[in-house]
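In what follows, a single structure is set out as structure tokens and then discussed.
All protein chains but one are shown at their positions in the complex.
Up next, subunit A:
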Amino acid sequence: MTVVEVSRHPVRRLGDRVFAGASTGAAITILATLAGVAIFLTVEGVPGILASPDEVKSGESFLPYVGPLVFGTLLAAAIALVIAVPVSIGVALFISHYAPRRLAAVMGYLIDLLAAVPSVVYGLWGIGFLAGKLVAPYGWLEEHLGFLPFFAGPASATGRTILTVGIVLAVMILPIMTAICREVFLQTPRLHEEAALALGATRWEMARLAVFPHARSGIISGAMLGLGRALGETMAVAMVLSASGVVSWNLISSTNPSTIAANIALSFKEASGLTVNALVASGLVLFVITFVVNVAARLVVDRRKDFSGADA
């Protein structure tokens, strides 16, 4: 036996030191990259923000130019989220707590597969299949729910509307959100599930008493991941949407706001001079939006920490 010496500077093993160094290095690299992107966007973007209307292609000053894009970006992402959150929670709960084991495994595998489909494929599906199929439903919505500003119409003849985009985005973000929800649902402590069941809870009531509260922050994280993807999605939106730079709550007409990402993709090739700077500046706006969304989500998750059960 060796005598363990107690020193004021505990000896650290080589492996620990290497790992600590590597992980610190990785963290610094990530922060530096993030800072680099932010600096680039700011330096290149500010001239675009300050440019006068006759120096850029749009012929508008920056705020009126970017306003509708921000609106379109948020609207499309919001539609996607409104559809995807309940569906992903439902599917995930089915897989984790209702489906027989075999079926659950197959569904989990399919969902993971869907997550790997590239967005251009979703774009093709949206324009080649979904848009056409939605023309008739949009007509119905205009006729029966036209009193709501969302469905005021006139309904688009091509179906290439912001609502179609929202649906395509929802389908795109469903797999990742479902996968995250399923993971956290499966981690619900047995202890609390049994507590609920022993009180005479049905399976659905057990989900409400034990599963959802436990999974709350995981659901929010999943939704934020989905939202981030929806906000930044380029190809699918650029392919499906027929955009015309308006601000409108009308979800089914042929005049739709574009989104920041799609607009950059569609305009960048032909842009030059300060127009490029204006596009970069719109990218900076998207960067800020994504950042704010994530901070907001963190705040929501942290607000009821006492009740999170993390230490129970």
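We adopt the following convention: a residue touches a chain if its C-beta (ideal position, glycine included) is under 8 Å from a C-beta of that chain, and two chains touch if they have at least 3 such contacts; residues count from 1.
Convention: contacts and distances are computed from a predicted model.
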{"item": "Identity of the absent chain, which is to be given by its UniProt protein name, from \"Fe-S metabolism protein SufE\", \"Acyl-CoA dehydrogenase\", \"Polysulfide reductase NrfD\" or \"Phosphate ABC transporter ATP-binding protein\"", "value": "\"Phosphate ABC transporter ATP-binding protein\""}
{"item": "Residue of A:195, A:220 or A:246 touching the missing chain in the full complex", "value": "A:195"}
{"item": "Selected residue (touches chain absent from view) among A:16, A:143, A:205 or A:302", "value": "A:205"}
{"item": "Residues from subunit A at the interface with the omitted partner, ascending", "value": "101, 189, 191-192, 194-202, 205, 209-210, 213-214, 216, 304, 306-309, 311-312"}
